[in-house]
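Have a look at the structure below before the remarks.
Shown here: the complex without one of its protein chains, the others still in place.
Chain lettering (A and B) follows the sequence in which the chains are written, and residue indices restart at 1 in each chain.
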Amino acid sequence: MSALRITVDPVACAAYGYCAEILPEAISLDEWGYPIINDRPLPAELIALAKRAARDCPKRAITLRERRSG
Amino acid sequence: MNSTYLWYTTRASGIVSLILLTLTMVLGLTTTSRARSRNWPGFAQQEIHRRISILAVVFLAIHVLTSILDIYVHIGWFAIVVPFTSPYSRFWVGLGTIALDLTVAVFVSSLLRAHLKPGTWRGIHWLAYASWPVALAHTFGMGTDSREHWVIALGALCVLSVGLALVWRLRASAKRRAPLSIETSHEDPLTRRVTTATVRGDRDDA
Partner (left out) sequence: MTHSASPAPPRGDVHQLLGHPSDLRGHLEAHGPLNVALYRNSSWEQSLVTSIEASGLAGRGGGAFPTSIKLALARRAGSGGTVVVNAMESEPASDKDKLLLTRAPHLVLDGAQYLAVLCGADRIAVCIPIGRDAVAAAVGHAMAERAAHRYARVREEIVRPPDRFVAGEESALANWFDSGLSLPVFRPDKGTPLRIARRPALVHNTETLAHVALIARHGPGPFRGRGMTEEPGTCLVTISGAVAHPGVVEVDRGTPLSDIARLSQPVEPVQALLVGGYGGMWVGPEHFDTPYASITLRTIGAAAGVGVIVVLGESSCGLAESARIARYLADQSSGQCGPCVYGLPAIADELALLARGQGNGDSVARLHRRLREVNGRGACRHPDGAVSLARSALAVFATDIAAHGRGEPCSHWRKLTTLRFPRPIGS
């Protein structure tokens, strides 16, 4: 099964927090406002939201990559 | 089309688009991450900023279209793209043209944001800082309704809100940058020895 993995570029990230707003099921914020990615495989219905999060990050810090199963 | 109705539409849509542009500015200026509380829905705010800007552009389009179609005064297609070429009220219409050009640039660049380098998009978006005051000057310089009390009050309200938002934004940026980009001195709580370190900060929201 090809699932998506959400990756945050920690250098680019400036703690806007939009990603956690859009996709709270997979992204939460630490006490300083930086994203913690839940590494569980992303269910299909959330993929569109994940793409939204990647597109709307003001710093383009989020990328989606194919998760290699195994 | 009846020139009087066109004229009313031009004036009304002009004022509405000024209000909407002001709202857009305020929503855009108050978008920073660190100065906000964690529970503030920043993404929702950004979405509203975008949608109101679309509304503003729609009303702006109505304003421009009706002003050209109105044959009572002659402005012409050319003058809405090239500033200061309108036979009617050359200077003030010219300002309107400048504001229109800048607004279109900001709008189109945002539609194409994914295809632009972040620096390019950001640079063009800064033109908004220029287009809004020019639009304001155009509104009051054209003179048609600008002596009405309620219009003056509206204008003052617009200036006040953008002014406050700007002040808020500048203070938020300063607060954000301060702890990260200066040399900090730290005393070891255990040995009382002082070490200095520079932590580099470059996060720029402006």
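Definition applied: a contact is a pair of C-beta atoms (placed from the backbone, for glycine too) under 8 Å apart; a residue touches a chain by one contact, two chains touch by 3 or more.
Note that this is a predicted model, so its numbers are computed, not measured.
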| item | value |
| --- | --- |
| In subunit A, positions touching the absent partner | 7, 9-13, 15, 30-34, 36, 63, 65 |
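Note that only the chains that are shown with their structure count from here on.
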| item | value |
| --- | --- |
| In the complex with subunit B, residue positions of subunit A that touch it | 14-18, 21-22, 29, 33, 55-56, 58-60 |
| In the complex with subunit A, residue positions of subunit B that touch it | 33-34, 38, 41-44, 46, 114, 118, 203, 205 |
